[in-house]
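This view holds just a subset of the chains, kept in their places.
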Amino acid sequence: MRFVLVHGSWHDGGCWDHVRRHLEAAGHEVHTPTLPGNGAGAARDVTMRQVVDAVVGLLESSGLDDVVLVGHSFGGSVVQQVALRVPERLRRMVFHNAYVVRDGGTVFDDVPASVAPAFQALAEAAGDGTVSLPFDFFREAFCNDADLATAQAAHARMTPEPLARSTEPLALTGFVGLPVPRSYLYATDDNVFPATEFSWHPQMSSRLGPFRLVQMHGSHEVLFTDPAGLAGKLVEAGRD
Amino acid sequence: MRFVLVHGSWHDGGCWDHVRRHLEAAGHEVHTPTLPGNGAGAARDVTMRQVVDAVVGLLESSGLDDVVLVGHSFGGSVVQQVALRVPERLRRMVFHNAYVVRDGGTVFDDVPASVAPAFQALAEAAGDGTVSLPFDFFREAFCNDADLATAQAAHARMTPEPLARSTEPLALTGFVGLPVPRSYLYATDDNVFPATEFSWHPQMSSRLGPFRLVQMHGSHEVLFTDPAGLAGKLVEAGRD
């Protein structure tokens, strides 16, 4: 299969390195772009349009077809928009503990009410339109299945997340009806948001229309904590 | 143990072949009747009474006692009715991703509102009182943990399902109070109906009264995708 893996907030393309190695060892082709606004040293003042253009540009300039387009977390919203732009290049979309945004909605629409003020406070503390995750929160809510060293190494990779694009209303008319099959890959130990207020599955997944469900154990950061397991599940989610 | 395995809609007794082999290899006795109305070449104009008579008839004519009676999916409604007829022959009932119908209700009462119109359209397209599952739907919603070849082979086994019996109100007075222990065996990756509207467990299982919960990974069609695992869990569900 030909995978294009779209990372989430705070991450960059290199965060897929271990997953990529397992997929390549199994004979798959893997692309792991870093989105505009993410990664060390990047300019943080980016728009959703720039982000989507970058992924569409990669597919077009490299002539990639039959792509299994995977979005993790924030990356789900990018997959939705890319799919509306170049559906003919996609074999399947895979949403991995990922946002599925409603037509006209924003990524932040689904941040639970109990969490939004903390995000707001972190943003105001940074003062430059980005937010960085405190280690304790990242360790307990994102990396709950990691040992301390893995959590620390993962946290050290994170870079400040630009917030503005997650507040842009997205034009997603026609997404559900696109003739591109879709899977939701849900790591069931995800602890990012309170389960009484939010769920990746079935809340986000229910917005996909008909989809294939694939589940695995692991946290939101299973790309760090179980890359071999995730690679196997990406194949289950991505195959015909 | 002595198992009688009752298949669901579209299936027939032969769909249990792999599960049966694993159970027999472990020393168990296994019966896998094909219900009236199902299987290749069967007459499709059947009533629930005929279906239940067939299973009761098997137990009586073969003199089967101490039976662990297992129902998969639609087969749950059959188990309920057989149990009311011959409780003294049953050691335990096992409901595997199976309907548990309310007294006076029908199997179709629990089909979610978002799915019912599609079923109706498929029925009208067939025009003979049956419905057949399109491959894409079967592959994504029923066989989501299968590879393509397994999903295709499973789909090739399915035969048109007669609808009328699933619309018959069932007289189930006294079912909850029957002195027959019961288990619910839930394959947790089941994707047949939207999880926001329906659940095998806890929605269906909650109608059993006190029951034993047994869970495993896998889709609605785990009898095809993990027959060894299912056989093991049937033993956990069926033992004293």
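Lettered A and B in written order, each chain numbered from 1.
The rule is short, and it goes like this: contacts are C-beta pairs under 8 Å (C-beta built on N, C-alpha and C of every residue); 3 or more make two chains touch, one makes a residue touch a chain.
On a predicted model such as this, the values are computed, not experimentally measured, just so you know.
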> What is the copy count for the full homomeric complex in this file, when 2 chains appear in place?
Replying inline: 3
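Following the convention adopted for this analysis, only the chains that are shown with their structure count from here on.
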> After a C-alpha superposition of chain A on chain B, what does the rotation angle come to, in degrees rounded to the nearest 5?
Replying inline: 120
> So, what's the distance in Å between the C-alpha centres of chain B and chain A?
Replying inline: 37
> Tell me, which parts of chain A touch chain B in their complex?
Replying inline: 181, 201-203, 205-206, 210-215, 236, 239-240
> What residues of chain B sit close enough to touch chain A in their complex?
Replying inline: 136-137, 139-141, 144-145, 147-148, 188-189, 191, 194-196, 217
